[in-house]
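Missing here is one protein chain; the remaining ones are kept as they sit in the complex.
And then chain A:
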Amino acid sequence: LFQGVRQAQWLTKTKLVEGLPPPVLSIIDNPAHHPEDHEEGVKRAISHARLWDTTEVAPRREHYCPVLFEDLMHLCRLMSVKYPSLTKRMLARNYKISATWERESILLQVRGLNGILMNSMAPIPPVASKEEILATEEHVLETFYPISPTIDLQEVNVYKELNDTGKSSFRDGYPYSHPHTLFFLESANVRPNRFRPEQLRAKMLMFAFGNALAKAKVLYGNDPKVLEQPIVVQSVGTDGQLFQFMVFQLNTTDLVSSDGIKNLVWIDSDQNLYEKAQCIPEVKKRVVTKPAGIYGFQPDTFKKFLALYLHGTV
């Protein structure tokens, strides 16, 4: 997407709020959720993914990015000792999403085999209050005239409007029916093959919107309307070092016009989990200047990851 998040905002009729929403921040600030050995566990996970997990000298990104993700998920899942309802979650890999909507007489569709979805039995409660939702009515969506909002989108003849995740991705009666969090791993080795942070955030927004819209159509039908019970879908994107966190709340499925209530998205972007991972010690003039290891570890990023994981059950 050319303009990145701004374009995605226009396409999904969304208002952007910087930082994470208050319920998630309160989970982060709650010390009961962060035992001390968590930090040790996270450092071990990073070292394992970046330094130790290969017979070669240094693992490549398409190897260490998924390994880091799996290790962090393992750490988060261990919290289910304290919160038994965390076991009511299921990870779905390689799953397909498709959702269609109309935006000012342009038919748009999100489709793809994207990332990893975590489903839960219970939906996440809405994070924005009623007043905030109503306040979005006055917000005006940014347009970038003269650039058309559909720039860089692929025009495709769609013959069948495949709509909901229920139909195309999961069958009816699936007990874990609420999409909880989407995970995107940018793990291509070569930099041009990876999405830049701005584009990654736009992709996260589009797919989170697609999932929420599909769920809304399953729950409330295909008519465009304002939702009484907004649907919240979270999204985490990473390339192995930088993390992007996003919480998306779908308030309305009435997307044809640009007025009225908008959807909300909270984005916390470009969080570094660590600064540098030194695989081989740096030696200058026969003296070791920088021994091997992880430098610049920031525990806050993992706290946010964990908070997004725990959101909805705590």
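Here, contacts are C-beta pairs under 8 Å (C-beta built on N, C-alpha and C of every residue); 3 or more make two chains touch, one makes a residue touch a chain; residues count from 1.
Note that contacts and distances are computed from a predicted model.
You can't see one chain of this complex, but its UniProt record names it "28S ribosomal protein S30, mitochondrial", from the set "AP-4 complex subunit epsilon-1", "OSCP1 protein", "28S ribosomal protein S30, mitochondrial" or "Translation initiation factor eIF2B subunit delta". The hidden chain makes contact, of the residues A:39, A:53, A:198 or A:254, with A:53.
In the complete assembly, the contact with the undisplayed chain comes from A:90, out of A:25, A:90 or A:242. Against the chain not shown here, chain A presents residues 41, 44, 47-48, 51-55, 66-67, 70-71, 73-74, 77-78, 80-81, 84, 86-87, 90-96, 168-171, 173-176.
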